[in-house]
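Some notes on the structure that comes next.
Here the complex is missing one protein chain, while the rest keep their positions.
Our next item is subunit A:
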Amino acid sequence: MAPNESPITLTTFPRLGTKDDYIQPYYPPSGPALRSQFVPDEIANPHIRFPTLAANIRARRGRKVELNVPVFKDKNTPSPFKDPTVNYDLRNWPEDDDVRNGAAKDDHVYMDAMAFGMGSCCLQITFQAKNIPEGRKLYDQLSPLGPILLALTAATPIYKGFLVDTDVRWNQISNAVDDRTREELGELPLKNDRWRIPKSRYASNSTYISQDPRLRKEYLDPGLIVDEDIKKRLMEDGMDELLATHFAHLFIRDPIVIFSEDLEELDLDKADHFENLQSTNWQHMRFKPPPPEKHDIGWRVEFRSMEIQMTDFENAAFAIFIVLVTRAILSFDLNFYIPIQRTTENMETAHARNAVLDRKFYFRRDPFSPSVRRNQHSPSNSNTSSAAPSVYSTPPPSPPLSPVESEYELMTIADIVNGSTDGSFPGLIPLVESYLNSVNVDVETRCSLARYLDFIRKRANGTLWTGAKWIREFVAKHPAYKQDSAVPEEICYDLVRAVDEMTVKEGADGSVGWELLRGRKD
C-alpha cells in the first residue's frame, strides 16, 4: 500500500456515484454494461460473470434497477427534495429514459446500478453443523435474529452524498439486484410470467426447514411461492416436504448467468447448476449443502444480515456473539420461532433511523422448550444420524397450544439482548453467560469474552452508539454541513480520515469514536 492508503471497513463509500474524483484511475460513468448514469462499468469486477450478471438483471427486468432511498429531512433540506444529481438529459442508452419515466422519486436519493447495493460490505458468519438436522435447526432458530442483529449493527446512513432516513444497507441491495418483471411485481396483469413474486431475490428469507416438532404450521408463510413441479420431483426422489418446499421456493427464480460450456454436457457429479440458483438467492439466512467432491465440508448455515462495523473490535464482538448464541441455542434447545412474516416485517422495521433504540420488534416471549421428562426422550438425542428417515413429512399438526399470536410480542432490542426488567424474557446475553458458566473457560478467554459481551450489552441499551448514529453525528457537527442533508466531499474526506484513526485508536482516551466504543471520554 502507498503511504496515503489505508484499509477501512465502511458498508458503503458515502459519495459513491457522485461526480467526485473518487476512483483511481478515473473512468466516466454511462458504460455499456451497467448503463448507469452515476457509476462507470470499471467499478465492477471485470470478470465476465459480473457485468453479465448486471446486464442480465437489467434485461430480465426490462429497465435499470431502481434504488430510491428516503432522504433524511433536515432543517434546510428542500421539500419536496428532488435528487439534484439526476441527469434528465442523458441520451447514451435506451435506459437513460428511465428517469424521464419517473424512476427517480421525490424525497428520495435515486441510484440506478447493482454497484450501489452489491458494492456494500457486510459481516456474514458461516457455521458448519454436525449434520443436516442441526443445520436445519440453526437455519430456523437464527432466522428471527436476523433483523435484530441488522438494527444492532446499523452503519449505513449516507448514500451518494446525502444523509438518508434509513440506517442500514439491506433494502438498497435488495433493489439493486431485483430482476422481477412488471408482471411479477404486480404492476401489470400476469400474461407471460408464472407468478406474482412478493420479494426480490435479495430479501429476508421466507422458509423454515427444520423437522422440529416445535415448528407450528402457523409459522410458515401461507403465500409462499413455490414451483410445484420441482417440489413434486424432489419429493418423488425422497426429499421431505419442508426441504423440498424450501428449494422449490428458491427455484422460482431464473438463473441470471449461465456459461455456455456448462450447457454442453450435464455433469451430475457437479453442483454448478444448483449453486447457480442457490447463490443468487440472497436471503438473510442460507442453508448450504456439502459441496460434492469436498468431503471435509459439511452442512452449513450462513447468517447474512449484519452490517460491517468500522473497527475490528466491533466486528470480532458481533462474530463471537453470534457463535456463542448458536452454542446457547443448541445447549438449551432454545426456541425463537415466530411466524416468518413477522421476521419480514422486523426486517423493514430495522431500517428506521435509530431503530435499535426507537423501534420494537416481534420476538418470541418464551425461548424455552417445554420440559422434557426423561421417559419422553429428548428430541436432540434422536437426531444423532444425518441419515435418519424424516419423521415429519409435513409440520406436525399443532397440539392444543396457546394461539400463535400469544407466543410473541413487540420487544425492544435492549430487552431482547439484555433481558426484560421484569424477568419475563431472559435475554440473549444472560443466556450466553449462562452457557459460558456451564463450560470450562480459562480466565483470559473469559476476560476477552466479557469485553465483547459488555460492548454488545451497551450497544443494545444505547450506552454506545451504532455506527450509523456516529456517522450522522459526525456530519451534523462538521462545520461544512449546511443542515440540508448533503454530505459534501470535504465532510466525506474528514469522515474517512476519522474512521481510519478510529480503527487504530479504538476510541481510547477520548479519541475519535469513543461514543461508539467506550461510552465515556476518559
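A few points about this structure:
As a working rule, contacts are C-beta pairs under 8 Å (C-beta built on N, C-alpha and C of every residue); 3 or more make two chains touch, one makes a residue touch a chain; residues count from 1.
Keep in mind that, in the parts below, contacts and distances are computed from a predicted model.
Its record in UniProt calls the unshown chain "GCS light chain", which is the match among "Exosome complex component RRP45", "GCS light chain", "N-terminal E2 ubiquitin-conjugating enzyme" or "V-type proton ATPase subunit".
From the options A:291, A:430 or A:488, the residue with contact to the chain not on display is A:430. Checked against the full complex, the one of A:117, A:419, A:467 or A:507 touching the unshown chain is A:419.
Residues of subunit A in touch with the missing chain: 130, 327, 330-333, 366-375, 378, 380-381, 384, 418-419, 423-424, 426-427, 429-431, 433-435, 437-443, 446-447, 450-451.
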